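Heads up, one of the protein chains got dropped from this complex, but the rest are sitting where they should.
Here is chain A:
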């Protein structure tokens, strides 16, 4: 009986872990194998081509455009969500009336699908009847706004919608961090004659560093994975000017019949996310035994 009690927990989690690991690591390897084949419409494991898919990937203009867009998007999306998010959190932390209502308002976009957000912003940013018409009606006759349909600016529309969706998330995490700070630290600094901006800059921000760090981490990995918003807002267009790696991977694998190339691009995405996330997970898990 005793030995059964010892085995039972392992038996119970076995199915979840076997399937979970097959899904995560098994498929990772499988995808890696596919990326070394010349698969086109259908997976073809007999045609081994080595790293050829990766070579052609890095020679493709479309992939380089996708990477450049990812760079622009990640930087502006993470920074643009983080700064206003933290600002709002600091303001909300000043014993504000209706704080609960305001928080709910800032955060509700997070509950929506990126497809819903994208559909709404596509209408708001559309060149003829959207923002441009609104500004004209408000008296700004020369206002011109057609970013959504211009190849060099479409990605910035994705940034705008992305920030609208995620700034509340940065706010919620920062606020949780601020609430964890002991009031007496601030009082002591005030007694020492420190001004409030100085207190926030020199004392509070350093305490918040881990929170800022994990928020940036979560937002960055979301930005690498972002797919829905681009599909709904621009579908990668005009042409492929607002493509990102995730849409590139989907188009190559499922509509262009370039499975090998799609798998190679997925591997590149995986490597990027792993480079950001693995050190974080490692440090989190290593730190834990000391805490207990």
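Note that in this section a contact is a pair of C-beta atoms (placed from the backbone, for glycine too) under 8 Å apart; a residue touches a chain by one contact, two chains touch by 3 or more; residues count from 1.
Quick note on the criterion: contacts and distances are computed from a predicted model.
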| Omitted chain (choose from "ABC transporter permease subunit", "Dihydroorotate dehydrogenase B (NAD(+)), electron transfer subunit", "Spore germination protein" or "Binding-protein-dependent transport systems inner membrane component") - UniProt protein name | "Binding-protein-dependent transport systems inner membrane component"
| note | Across the whole complex, the chain not displayed is touched by chain A residues 5-6, 8-10, 12-13, 16-17, 19-21, 23-28, 30-31, 34, 43, 84, 87-88, 90-96, 102-124, 126, 129-131, 133-134, 136-137, 164, 167-169, 172-173, 176, 186, 195-197, 211, 214-215, 217-218, 221, 224-225, 227-228, 231-232, 235, 245-246, 249-250, 253-254, 259, 262-263, 265-267, 269-270, 273-274, 277-278, 280-281, 284-285
